[in-house]
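One chain of protein is taken out of this complex; the other chains stay put.
The block that comes next holds chain A.
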Amino acid sequence: MPYLGSEDVVKELKKALCNPHIQADRLRYRNVIQRVIRMSKLDQWGQAEVLNFLLRYQPRSEEELFDILNLLDSFLKSGSPGVVMGATKLFLILAKKFPHVQTDVLVRVKGPLLAACSSESRELCFVALCHVRQILHSLPGHFSSHYKKFFCSYSEPHYIKLQKVEVLCELVNDENVQQVLEELRGYCTDVSADFAQAAIFAIGSIARTYTDQCVQILTELLGLRQEHITTVVVQTFRDLVWLCPQCTEAVCQALPGCEENIQDSEGKQALIWLLGVHGERIPNAPYVLEDFVENVKSETFPAVKMELLTALLRLFLSRPAECQDMLGRLLYYCIEEEKDMAVRDRGLFYYRLLLVGIDEVKRILCSPKSDPTLGLLEDPAERPVNSWASDFNTLVPVYGKSRWATISKCHGAERCGPELPKTSSFAASGPLIPEENKERVQEVPDSGTLMLVPNLQLTADYFEKTWLSLKVAHQQVLPWQGEFHPDTLQMALQVVNIQTIAMSRAGARPWKAYLSAQDDTGCLFLTELLWKPENSEMQISVKQNETRTETLKSFISVLETVIGTIEEIKS
């Protein structure tokens, strides 16, 4: 047990969290928690531990919630960043039903976070930046007035500069866009090619909202005729015209001349794509493509050749006279002499398509030239705070969501034994259900003649097979209002030895769960729970693998009791 400043504190905490007598008495439980919070003798490590324990506590009423928040208020002003962030996380999680309280907390933590971002310690700076990005996902305007703090300094390590550039992208708004763009423009000519490219991509993502200014800046950058800059600018243009078709004209005017400065695969592909799709507006498009066709034999990247085939065919549809000859040569080369099979297959496909007829080619190749709706799909506008509140002040924002997913997958595979993949795992920090409700739920197996076998291990496949082969033995509808936490239901069902095979996550519409149980005679009960919020009722369908009405009735009553208890708890 961690040393939390004195023996008394340790005793109090142990009592509160383990002693069933105290847990059963709501008032005493609450008092102990409050006394623990008021312990002033704790040092910063003790305070952080207490805040961590309290994450599992679920206050019973709104006034208790605000009571606790008032008591913990002083922790938010602590000098220790660990305590301040721990307190912030606790506030965010406890106040999950009160978004205005969450926003308020995030405003109060702005100061300490910004101080950490400018700290001397680079490591602290980096971690704080990751958390700032996390907050910006939900409150994009939160740090907009402090954009200057995120300007990159010359001596900073690369990884910090990259994070700052990302933050600058996300906090852009009408007032600061001019200055932010100027700053990013300065970074585009940085000595480090990686950083310059990151800055250009950043301008590209800002361009989705502030298209004109960004396209102007990018066009100027093309004028510098630097290889590493030109290739990234052309790639950015390619992505931009897809999402913002209004800038196509400006882009087409900027393109002529770039081909001399691009040597890498990605840049060439982007340029060729642009020439193919928008070639009718670019006067010298066929001649640029002709250059590529002349040198196709020495072209090392197969991806470029594939792109060239498609682009030339597209251009042929709009400018047949200029492209016919080189299209023929290209197809001949790809089919007869090319060694890469994928390129050859594509060449063959286009050739056969041409044989079918020009109308067919037009039908297949003339795709839409832009799709602005894709931009809306890609970045969901604002994610609610509750989606990441439990990740705040952990290692998740530091790694990033995608990397964390890969890490926890290998982590999970090593540590957990053979567990059913679909069952949602029981984290040790499940919600603490006061003892009284557990007792009520436990009464049920005693009534009736039904004895359900504990620790039933049914695989998902077996469940599915059996489910599909049986007919519904009983169907019933129970009233059910409002949201609930699936983990609570799962735990309650576990207490009565009903196993959850699969469960939708909280908030899914419609919400479904599949349960299984077996009694001591070997009779299997398979259940489906279906909740449609618009009807405010939970539909239960039960299938039994042996027809026994008595046991079926007992099982139904067990299920009803559990569900009824959960319904009461959450309300």
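In this section, a contact is a pair of C-beta atoms (placed from the backbone, for glycine too) under 8 Å apart; a residue touches a chain by one contact, two chains touch by 3 or more; residues count from 1.
Basically, contacts and distances are computed from a predicted model.
**Student:** Quick one: find the hidden chain's UniProt protein name among "Multifunctional methyltransferase subunit TRM112-like protein", "ALA-interacting subunit", "Cyclosome subunit 8" or "AP-4 complex subunit mu-1".
**Tutor:** "AP-4 complex subunit mu-1"
**Student:** From the listed residues A:60, A:158 or A:401, report the one that touches the chain absent from this view.
**Tutor:** Of these options, the touching residue for the absent chain is A:158.
**Student:** Looking at A:107, A:224 or A:405, which residue reaches the missing chain?
**Tutor:** Touches the omitted chain: A:224.
**Student:** Need a quick check: the contact residues on chain A for the chain that isn't drawn.
**Tutor:** Within chain A, the residues that touch the unshown chain are 2-3, 43-45, 48, 52, 77-82, 84-86, 111-112, 115-116, 118-124, 126-127, 148-149, 151, 153-156, 158-160, 162-163, 179, 183, 186, 189-191, 194, 198, 223-226, 260, 393-396, 398-399, 403, 407, 410-411, 414-415.
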